[in-house]
Each structure stands twice: as structure tokens, then as C-alpha cells.
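Complex shown without one protein chain; remaining protein chains in place.
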Amino acid sequence: MAGKPIEMRNKKTKEQLENLKTQVEETLSQVDFVIGYAKGYDVLHPTPLFVRSTKDAQALIWDDFCINNLATYLPSQKRPGGLFHPHEKIGLVVKGCDSRAVIQLLQEGIIDRENFKIIGISCQGKVDVKKLKNRVPIERVENAEIKEGSIELTVDSRGQKYPLEEVLYSKCLSCEYPTPLIYDRLVGGEGSLRSKGPKEFAQDPYHDVEEFEKKGVNERLDFWEQEFSRCLRCYACRDICPFCYCQFECIAQTRIPHWLSQKTASKENKFFHMFRAMHLAGRCTECGECERACPVDLPLLLLHKKMNKKVSELFGYKSGINPKLRPPLIIFQPEEKNIEEEKWE
Amino acid sequence: MSKVIAVEKIDDWLDTLNETHRIFAPFKPGGATRFEGYQRGKELDLERFAVSSPKEAFFPATETIFNFKLGKENVSETVVSLESQVKNQNQIVFGARCCDAKGLATFDTVFSGSGYQDPYFKKKRNTTLLITIACHQPANTCFCTSVGGGPADPKGADILLTSLDDKYLAQTFSTKAKTLLAGSFFTDATQKDLKEAKDKNEAARQKLKTFSVERVSQKLTKIFESEYWNEKAAKCLSCGACTYTCPTCYCFNLTDEGKSTGERVRTWDSCMFPQFTLEASGHNPRPKKDHRLRNRVNHKFSYFPTQHRMLSCVGCGRCIRHCPVSVDIREIVRGVQEV
Partner (left out) sequence: MTEFSTLMEKGKEATNPYLPEVAVIQKIVDETSDIKTFRLVIKNREKLKKFSFTSGQVGQVSLFGVGESTFAISSSPKTKDFLEFSVMRAGENSSALHELSVGDAVGVRAPFGNGFPVKEMEGKNILVIGGGIGIAPLRSLIFYLLGEREKYKNVKIIYGARTPNDLCFRRDLRAWKRRDDIECILAVDNKFPGWEGKVGFVPAILAEEAPAPADTVAVTCGPPIMIKFVLDELKKLGFKKEHIVTTLERRMKCGVGLCGRCNVGPKYVCVDGPVFTLAQLEELPNEI
């Protein structure tokens, strides 16, 4: 049973693509445009595609590199200065992890359900280009294909092969929602590796946080100081996050209030990431786009997962699952179940 | 002058240089190759393309412009001073690519050209030598040959190194660099070495697909109001990854930090940020990302060339590689010519 779902990957992915194109074309009659994936500058980097016609839809792709969380474009609907006109209706292709972001945005009231259509697509995990970067010079990859549980790359006209579990995103290896949780149409499939694949795939989603927590405080502080010294403050992490919709008024760049110096030393950079982590606590749906977007490879997902783990322990809440819930740090309860505020004895 | 140095002697050479110069070289401390201060033992990475350009050696991400101290009792005691004096330290940028070196030409034109002079940049520039390495394996995002450059273009370099498998050919292009090649690490280059380098460089050049940008500047002016920009900017996130990793982007911000004692600092800024041109009245000449993307492309391929007769893009491709949504400036520029 172990090898089977992965062997079937390629065929299934191709079938999904045909189905996806049909679903997108049909959705076009209900919306002004649909956002999906198209081929980018190389096989490893698909790019978002704005489909406005059946002709555009022919350029859609669906493969093991379609990682972008397209839900990040949803808040633009209501934002001034965003590209979309407020009256435009949007269609969106979402994977399971992306669908959590959609649900979270609904929880926060940032988007109106009647203004968009979701085409959900079942996903079996995506390849992490940064993991490939550590193995081959990805800037010269000519071809990449998944075959029989491995990824086969052609780099500088030579073949390289790696087992899939070494190069998939860590989040995919512990994926709990391979099928989207919200959709108007679904391009189905069998679901993730987690339930059907080998046992060692089914890692605890907070496994990396727990490993990190075992280190001493000073070691952890040194780690973050070292990491943040590389931060350029390009704000790619913030601007790709579906929940940093305060992009234009972000306190990282305002003078009133003047919380953060524009200086880019480790201290200031750390402060930026700390307050972003606080603002996202219990809201982040762990899509990992911030970490992917970072040009200097900061391990941002670790930080945000830590905050989510804490929120989960304190409030028993998980983001992006149920549109009727509200993130605990946005609502107020006079009494919290897991926080003992007053002792009467 | 042409010399050769064995590959295994490079670290020793850098150690010697380190005694008299501050060295910026590409290192890979935590996954991302970046230009950082040299230290023996740190993993030097001359193979991978550095994430950001070495413009930081001349144009740091943060720089103090002056310090101020308000006079408390007597306002005439208010003092503006340069406590963090513009330091005078010899620097070497080692291991840059030819596109990075060419990018410096943009900085030279802006900060020490015919207009106002920037003393902070000039001081560093005058005390820095550039040792570049020719590319033999261009990336799939490289397009230096399309914008008037090349993988072994010596423009802007003081010394150009060309890899010859077990050694490097070192060619000087400035008199001040000659002394660096005087040590015992170097032997004279032979005709064979020179030919091998020439062949390798030519082979690298052939690997690149070149496209024309001849008609771009005029066309950009014509299509200023076109819907083209709306289409191209649709996926853009308005972050600053492209500008901060770009070897020619020089936009900066000036902010005061501190209250009665503090400093005015210069930090990198990005024309892609929505707040870049936001006025106090609330009016913004570029409120939408299609305006900003249009401005960025126009600046590099139209405005800057109009003023200075050279493009402000060196084809390094970092903007393409680091863009989280893969906005591709090559595609945009080629598309402009077809609108």
C-alpha cells in the first residue's frame, strides 16, 4: 500500500488538470476572473494566472510545484489601491491549506462569501524548491518530474534523483487537510500522503516546534538574533500573507504611532517579526508562504507555528477550520477555560 | 596585467588581503548566499549566485547621516554633528559577478555624477576595490547580454577572475589593483591561459538567450496609459523583494530616530511600497500597484536611459528569482514591444 498513491501521482495530477480547466471555464460565467496557476519562468516556479476567458484558461497548469496560496489576493477586493474593482467577483483555485486561509478571512469579516467562488482541488503535497536548492543549483534546472516516489531533475544536462519525502514541504508531510474545507466546486482526488502513505510521513505538525523548544533559552535567543541579522525588511513575508491585509497601514512603516525604527539591525528586525507573530497568533493558517517568500531564508514558519501552538494550548482553537468561529485573540470572554486569572483561596 | 592563482590559494590570498582591507565576500551561513564580512572558516561560496548584490558595501541598508542633540536650556546649543563619521576604511568586494559590478555604474552616475554629490557613498566607493568572477554557468533568470552586459564583462571591476578549473586567471583593469596581484600566490598567465579563459567566457555567453530592448524606451512612453500594466501587475504583492536585491536600485528613505537626542538615518526604500509617494494630504500619485510597476519598469528602461544614456538594469535576474509570485521583468519588457 505504501508506494501506490505516489506512483499514481502523475496520472492523477494530469486528470485533475483537465477537470480543473473545465471547472474554471464554467466558473467564468459567474465571476469576472479566476485566479489559478500558469507556467512560470521555469518548471520549478509556477506563477499566478488571472483567467478572464476560455482562451486564458488553456494556460492553466497543475503540478507538484503549484505552491502559491492564492487566497492572499482575496482581501484586495475591499482594499483601496488594490487592483480589483470592489464590484468584481473573483474565482479562486485553492488547495486544502489555502482553503483554511479563506475560512479564516471569512471569520474575520474581511471578505464577503457572495463575492467569490472557490474551486477546490485535492492536493498530494508540493515540492519545496528551497529543499532542492540545498541539493542542486536550481537556477539551472532544465526539467523536473515526479516518478515512482522520487523527483527526477535534469540539471546541467545531468540527471539527479531524490526521494519525494526528502523534498516535499514539511507542511505537506504532516498535512491534515488534503481536500479543501470550503469550495463551490471540487476537483477531487484521493487525498494526502499522511493518511495513506508510509507511517514516517505522518509527522506531528508541531514536531519542529517541539524540537526547537527543547533548546535552552540562550541558544534560542542566539539563533533568532543570528537569523534576523539577515532580514532585509523587504516585507515580502508580510505582503504575501493573507492576513496582513493592513499592509498599507502596517505599523512597521508608520510614524504615527512610531513603534519601529526603520534601521535594519537584528534588534529592530527581531521586533518587526515579533509583533507580526503576535498579530498573527491564532490567525495564521500555517501556509508557509512567508517562509517561501523570504529572499534570505528566514525560518519564519517556525515562529508562527509556535504562537499557534500556544494559542491552541490556551484556547483549544485552531485557525481556518470553521467559518462560524472567531479567533480567540480578537474576541473577549469574561472567563477563559484554560487561563486561571483569579484564585479565591 | 594577467596572472594566475591556484584555487586552493584563494583562502590564503583573502587572509592576506584581510590584514589591510575589510572584505565583503559571498558566504552561505544559513542557506542563503549573501555578501558578508570575511572571516576565515566561514563557508565562502563562489559557485552560487548571491541572494542580494554587494551594493551594501557602498550603500548600506542602514546608515547614519548625522546625529542631533537638542539644546535643552539654551536652544542655541542645538547641535547637528556627524559623530558616526564617514569611516575611511579600505574595502574589497570579492566574488561579485559582472552584473553586480556593472550595477555600480548606476550608483556612480546618481551619487557621484553630474548632480548633487553623496559623500557617504563616495567615501566608500573611493576606498573599495572590486574583484569580480566571470560567470560560466548563467542561471535561467540571467539576461545580462540583453541589456548591454555579459558574463565576463569587465566594466566596473578592478580585477576580473576567470575560472580555469584548478586555477583562476586574474586580470587587472585599474592601476590601484595591480598591487594586489604582486604576492607570491600569483604567477604570470600564459597565452594558453588567456585563450582558455576567452573560450570559456565565450561559451558562457552563448548559453544566454539574448533579446532586443532597442525599441523599449520609445514604446514605454507610448503605452503609458495602457491596460497592459493592470495585467502585468495583477499578481504583484507590492513588497520590496525585487528592489532590495537589485544591484541598481538606489531609492532610500530618511527618517529621524530618537527624540531630543538621536540620529537621522538613511535606509533602503522601495518604489513598490504603496507609501513611497504618499503625501501628507493623503494624495498619492501612484496609489495602485500597476502605477508602481509601470514606474519601476519605466525608470529602468526609459527614464534613466533618457537622462543618463544607459539602462538601469543589468540583467542579473534577482528580481525574477526572488519575487514570491515570479513577476518576470523580461516578459514585461518583451511584451511592451508587442503591445
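Note that the chains are named A and B in the order they appear, and that numbering of residues resets to 1 at the start of each chain.
Everything below uses one rule, namely that a contact is a pair of C-beta atoms (placed from the backbone, for glycine too) under 8 Å apart; a residue touches a chain by one contact, two chains touch by 3 or more.
Predicted model, so just to flag it, every value in this text is computed and none were measured.
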{"item": "Omitted-chain contact residue, chosen from B:70, B:182 or B:339", "value": "B:70"}
{"item": "Residue of B:118, B:153, B:196 or B:328 in touch with the missing chain, whole complex considered", "value": "B:118"}
{"item": "Option from B:3, B:97, B:219 or B:291 whose C-beta touches the chain left out", "value": "B:291"}
{"item": "Among B:39, B:78, B:174 or B:212, residue touching the chain not depicted", "value": "B:78"}
{"item": "Contact residue for the chain not shown (choose from B:110, B:197, B:213 or B:336)", "value": "B:110"}
{"item": "Absent chain, residues of chain A that touch it", "value": "255-256"}
{"item": "Interface with the unshown chain - residue positions in chain B", "value": "65-66, 68, 70-71, 75-76, 78-82, 110-111, 115-119, 221, 224-225, 250-256, 258-260, 262, 264, 269, 271, 276-281, 283, 285-286, 291, 295, 298-299, 302-304, 306-307"}
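The working rule: only the chains that are shown with their structure count from here on.
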{"item": "Chain centre separation (chain A, chain B; CA means) in Å", "value": "31"}
{"item": "Chain A to chain B touching residues, read off their complex", "value": "40-42, 45-48, 50, 68, 72-73, 80-83, 130, 133-134, 137, 139-141, 156, 226-227, 230, 232-236, 238-240, 247-248, 253, 255, 261-265, 289, 292-293, 295-297"}
{"item": "Touching residues on chain B, where the partner in the complex is chain A", "value": "29-32, 34, 47-49, 51-52, 61-62, 137, 139-141, 230-231, 233-235, 237-241, 243-245, 253, 255, 257, 265, 267-268, 270, 273-275, 284, 287-290, 320-322, 324-328, 330-331"}
